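Of the protein chains in this complex, one is absent; all others appear in place.
Take a look at chain A:
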């Protein structure tokens, strides 16, 4: 192209840059705005992107520290944001480790073994994976309600139930790991088996160490998905101190009691780490996401 139209190329480049810059500013505006609002005084302050009346009130409240206003009144933190964040991380950590364990072992069998029903199971998993959990919430609620009467730590309003319920979403991860396993040559494991290793030993000592990168990717993906899970947590968790961030955060903007400024600080505080993790690992995550599923 460049050889054919040298004269207009500069104008076109400039145009492309302008268009991109315009679009980028549209995209980034809401994010910058929220950062700005988190530093503004009061809950409904308006103004320019750089706050005119700078205040750390919302940030102190987000960290759970009571804030003393200029007129001497003390404002108590409205919601336990840090506790919610901790709940989210706790649930996400345990459930993504369990998901990783489940999907790695099955991916190994699907990639390396031959057994009855392999193809239908793999296809069936892909189909079942497309059902959103929202649709069977009544059933999940009933299941954990009854289970909780027998095993209290798996009942409604426990983190155990939320962790367990997330174990259904393994099909995508199985497919991702299976694809990676298949790209690794099997001769190393074969050699190990010839030397007397069992299938489990070949898997655990040979294949797993070779697959650390994909295991990291799946772990991070499962972690982020679990942090963002909303429908199941909104039904299974009831008490304020049990909520995860995804369910709790909306209380800032409840219809009757809107705390826009407080929300902004809490949003930046809790959203920033997740965003940074995503951006840092994007090279690996994007491959996993675009090969199969859609992030919510």
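Keep in mind that, in the parts below, a contact is a pair of C-beta atoms (placed from the backbone, for glycine too) under 8 Å apart; a residue touches a chain by one contact, two chains touch by 3 or more; residues count from 1.
Throughout what follows, contacts and distances are computed from a predicted model.
Student: Between "Maltose/maltodextrin transport system permease protein", "ATP synthase gamma chain", "Chaperone modulator CbpM" or "PqqA binding protein", choose the name on the UniProt record of the chain that's been left out.
Tutor: "Maltose/maltodextrin transport system permease protein"
Student: Thinking of the whole complex, not just what is shown, which of A:77, A:155 or A:271 touches the missing chain?
Tutor: Considering the complete complex, A:271 is the one touching the chain left out.
Student: Which listed residue (A:86, A:131 or A:153) would be found touching the missing chain in the intact complex?
Tutor: Of these options, the touching residue for the absent chain is A:131.
Student: Going by the touch rule given at the top, which residues of chain A touch the chain that is not shown?
Tutor: Against the left-out chain, chain A lists 1-5, 9, 12-13, 16-17, 19-20, 23-24, 27-28, 30-31, 33-34, 44, 46, 101-103, 105-106, 108-110, 112-115, 118-119, 121-123, 125-132, 134-140, 142-143, 146-147, 149-150, 164-171, 174, 186-187, 189-190, 193, 199, 202, 224, 227-228, 230-231, 234-235, 245-246, 249-250, 252-253, 258, 260, 263-264, 267, 270-271, 274-275, 278-279, 282, 286, 289-290, 293-296.
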